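Since the structure comes first, as structure tokens, the remarks are kept for the end.
Only one protein chain is missing from this complex, and each of the others stays in its spot.
Let's turn to chain A:
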Amino acid sequence: MATLLRSVVRPLCAFRGSPGPPAGVPLRAVSHGAGLLYPEHIPTSLLQKVLLAAGSAGMALYNPYRHDMVAVLGETTGHRALKVLRDQMKRDPEGAQILQERPRISLSTLDMGKLRSLPEGSFGCAYLHFLDVNKVSPDTRAPTRFVDDEELAYVIQRYREIHDMLHTLLGMPTNILGEIVVKWFEAVQTGLPMCILSALFGPIQLSAQNLQLLISELIPWAVENGHRAPCVLSVYYERRWEQPLQALRQELGITEPPLRVEGLV
């Protein structure tokens, strides 16, 4: 818990020295073309990041359907954690390759035909099955905007895009309970303040029964797996479609969930 708290406080200090024009200076010159580090980049000052972080946190709590606010919160508070993640990826050969090649996961980059032809039990097949059953698409991830470092912007984009893979690996559906479990796993893995806040505040809306199951079984399992697994961002998922799901789980040290979550919500 102390580590978690520290990892919440530390990123707040990351506000100091973040690049961007000083408060009050019109951003006209910067926001159009010239100062952009990547296509969707919106340069923001320190003050703006603070306001955005506070505003997005409040709005996300007030209206849980504002997923874009959760994304904004992640971007504005994740600087320190993203640097740590990026360094972790660099140290791992597969992770370094990802940083080099910058693969993106979207319907246009995935070979859906090939995925469909994969044998039952393979990771690719399981992933496709997950997308179908939960009626989600890899294209729903909003592009990064408020990260003022082009490489870190990719890291957070990658984190968002592999979220569905984590669901598949952990065997969690996309309902509230499943999402919270995945968030706990991600919080331990990434240390992103947004994950930690979601993990802590998400359960507020749960029923007593679900809450009990969450606390007694699911969270300990997620945390344990999160600690045991290597950096999940360093896994080149696009090269492992044929790998059997169980083998991949074993490689990452992910055990079976203590109970099936579908029936509970």
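One rule holds for everything that comes next: a contact is a pair of C-beta atoms (placed from the backbone, for glycine too) under 8 Å apart; a residue touches a chain by one contact, two chains touch by 3 or more; residues count from 1.
Convention: contacts and distances are computed from a predicted model.
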Chain not present in the shown complex, as UniProt names it (candidates "Protein transport protein SEC23", "2-methoxy-6-polyprenyl-1,4-benzoquinol methylase, mitochondrial", "Exosome complex component RRP4" or "Prefoldin alpha subunit"):
"2-methoxy-6-polyprenyl-1,4-benzoquinol methylase, mitochondrial"
Using the touch definition up top, pick the residue from A:Gly55, A:Pro230, A:Pro244 or A:Pro257 that touches the left-out chain.
A:Gly55
From the list A:Val72, A:Cys125, A:Ile156 or A:Ala199, which touches the chain that is not on show?
A:Val72
Missing-chain contacts mapped onto chain A
23-28, 31, 42, 45, 47-48, 51-52, 55-56, 58-59, 66, 68-69, 72, 145
